[in-house]
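The structure is given below, and queries will be raised subsequently.
Complex shown without one protein chain; remaining protein chains in place.
To keep things simple, chains are lettered A, B, C, D and E as they appear, and every chain counts its residues starting from 1.
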């Protein structure tokens, strides 16, 4: 099984340690309010799995005979096979199928190759096939629907690694994606490190506030924290997070 | 952890022992046909959890700058914080956010305080944040959607404990709410004891009929029960429910 | 507990061993592209359960006083009770309730009788009641919604075992239905054996391809398989599927 | 052009003189609250046209090869042609196509025959073709959608003149239908005369109240009318409706 | 017929002279991006009518027996009657019925009183009755749906002139509303004069640009205008808008 390189391992690890809600807040503060992919739902069996990955994008159009003939004449592999074949550790396929749920863009055979190549997730504005099998694979799978019908029933792949629309969000090749039971959030590649660090800080603070509340503190002054509580938090952090509540 | 008082403990216990479907039938017979909250879904991990609680209501409007400024100027806490702070054992927050799912009205920090104070459920015609965390808390959570975005992205709280609309049902402060895997039903406060007792009786009878069917009886005459079967049931009840099937 | 006869047991077993996606492909090849029931979702607790059964169909119309009076005057049992009573091993109720989700066509008492009689599934273009109970019964349950309201609140049964519409598919009495986590597919009765056999063959081949991919093979040439790989597969099959990957 | 017989002409005329809202109120009072066909919209060019007619019903199922072959083998005409051919003055086709809008159940050629035969309306829980032509014909046309595709693309007619579902309402052959810019209401055949008369009375009263309001009267006491105003109205009616406002 | 006072006449006139799209741009620039009421459609016959008015707000909840009894016991008029009675020239009723379209909150009799009192528009997140009549009255009517059913079938009025939600926008009593064929935009009361003036200016400029384009000019440099074109425009304005194109 291929592995992440060291730098990616560190970045992926940091992102895996924070919630997508915290990431949303950081991105919102940086001028990116629309980063949550809406309308898709996780369909993998283990809802507590965290997905962290890097986007490869695919664009599908409605099936049309002359378009299909032209593409077939080019002799290239189908988009989903190519994306599975070329996947590297941490790849997430982000698929713009225009919301079409009357056919699956991929089934369990292609998903098998994808997983072997290191793929970690499928984020599909459309559908997949073979849900009963795919949901137990080691993949995070977010879709608008599922359908046993083959892709050519409704759609045809036309573009690989161009900017796409997915769940109301623009996704660019190379974007970082983080997913949990709630859904998937998109982080522009050039912001990934900054977002990971800021989110980590924000979660540390929230962890402190949560502990205070669990110990019986009133929420007033604690959330949002006033100056005194922020001060307390800083001391707690410096002091090795030792204080008991 | 705060506890229910004795009277409530009895009422809550009775309601926890009956299905929401039986409650629906009793309420329908009393002239309340529209008591099932529609369009929301449970998102807590343990779908078999039963929720019984008493409504505190919150009303949110679409975000608007002058409205937000006016409310901020009043210096009051935000609605969700207030509801979490003031919760008592058995409180359920019923939130009218007009179905808005583009922002969460509450996240896991406020939910933590709510749970500490004795809160048992969130019934939201709108969304929450932090699903990955909240779904494992000891809360029953029914929502129209989930979103990592902060509330101010879309909504602002304006009213506390007034009659609200939630999932097509009018909910008044103090109403009893019962929820299971199917959803949530609303019981007007003044009917709670009567409904609980009638539902308990109805379920006793259905339990008897179910046993007859499990023993191989034809459904005709048993469901709905004819006079003979009703008689049988009465005897069974008097006889200490001893007869084997 | 009643049992399937020998012939059915063989057919049901074969269908249980293949995915609904493979069945879709076979049916599509036979000129039946629209066989997947759309818009329903499984609500039984064990999502990995496979359903195989034979359709009994029910048609419900919106409730209307004169229609209800006419039917009551005929003195017949309600449709759902009749279907439960007359069920035999492997029966699936397919219910055309026009998508109405404001009332359940059946609750846990009738479902109990249905299960005792050998029923295995409910496929409902509408709703059921008592989800909290029914989801733990030994039934596969696919619905558009769930609602605690009794059927007479919205619907009335009018036809038994006529061709119906369910999730966008025409279902005839006697059709075979196969369901899994993805949903339900409909097989015309006269095609059931042929479809089962062809699907079994197709899955054998896919199993071989999947193993090749798991062993690290490129997807190109393997899926879809080229001549060489098909040859390999034939040999593998003849050779007792012994070759390790 | 065929004509209504005398009795029908009187009934149709009375119904044409009242609003569907008044008819709704009368039917509601008689125990029929769900008589308004929901989800369809008028698509004829003259929105002010009033439709009054008698239902002939058609049921369509999703297209399926073996069903189509069976029906073709019977050698009968297609349902829409039959309904057009057999129409008599005042006929309204009520079509249960399960809401399918991906194909039209009828186009302008069949509509032409229908109109020649005396047909006055199409009420379709589905779609028609040839909207650009049909909207200018002398027909009232209420549909869920429109589509240029031929019916066999998606649907097949299976039943003629049985009770059907249309826009959430049960419609029986022979029911009276009244339509205006708002939509269509269904009157059970045996209630048509009673409803027409009561609606006529109610409208007379409302006409009086409207005049009072137009003359500047306060709404309090007038709508709903108190005893004095009702008395006034009775006198006005007796007095030949002469009083000026 | 009552008339606007002088100050209002001036303000209403200015707002009537600008498009809602220009108003949107001005409001957006002032920090109010969400001012367009979404999901409602105009149903008055004359789509070219411009509506300018001032909001009176009504809040309806789902019907519930005890709530209705409590309100009836208070002996107050129904909300819609009160709003009609108390309307003054330029009043627009803004109704939060939670999107309920299964009953109309008002019919043509109450609408008649409203119009006599000077009311100019109905903006309803819900439905009205009597569309066939109301669409020809001198009112602008924007609704989510229409239904012949009386309000008590589904809803009950609970609040008068409080902040409400309508089509995803927060509306406060006294807000200015402007509507055309596209829909309705909401202007906070304290911004009305400023918005009207800025919108007037913006439209003057667009009028000049449009004339340039009509005369055959390239769009580049003209829209958006560059410095030279802005200069030209200023001169044209000073010069009495005389230059011919």
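Rule of thumb we're sticking to: a residue touches a chain if its C-beta (ideal position, glycine included) is under 8 Å from a C-beta of that chain, and two chains touch if they have at least 3 such contacts.
Remember, predicted model here, so these are calculated numbers, not experimental data.
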{"item": "Visible chains in contact with the missing one", "value": "A, D, E"}
{"item": "Sole residue of D:17, D:112 or D:217 that reaches the chain not shown, by the stated touch rule", "value": "D:112"}
{"item": "For chain A, the residues touching the chain missing from this view", "value": "31-32, 34, 61-67, 98-100, 156, 158, 163-165, 168-170, 172, 188, 190"}
{"item": "For chain E, residues in touch with the removed chain", "value": "19-21, 23-25, 28, 33, 36, 38, 47-48, 180-183, 185, 206, 209-210, 213-214, 216, 218-220, 222-223"}
{"item": "Sites on chain D contacted by the missing partner chain, in the whole complex", "value": "45, 77, 81, 84-85, 101-102, 104, 107-110, 112-113, 116, 129-133, 135, 146-150, 153"}
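The definition used in the following text is that only the chains that are shown with their structure count from here on.
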{"item": "Chains contacting each of chain C and chain D, listed by label", "value": "none"}
{"item": "Where chain E touches two or more other chains at once, by residue number", "value": "none"}
{"item": "Arrangement of touching chains [line / ring / star / complete / other]", "value": "other"}
{"item": "Every chain pair meeting the contact rule", "value": "A-B, A-C, B-C, B-E, C-D, D-E"}
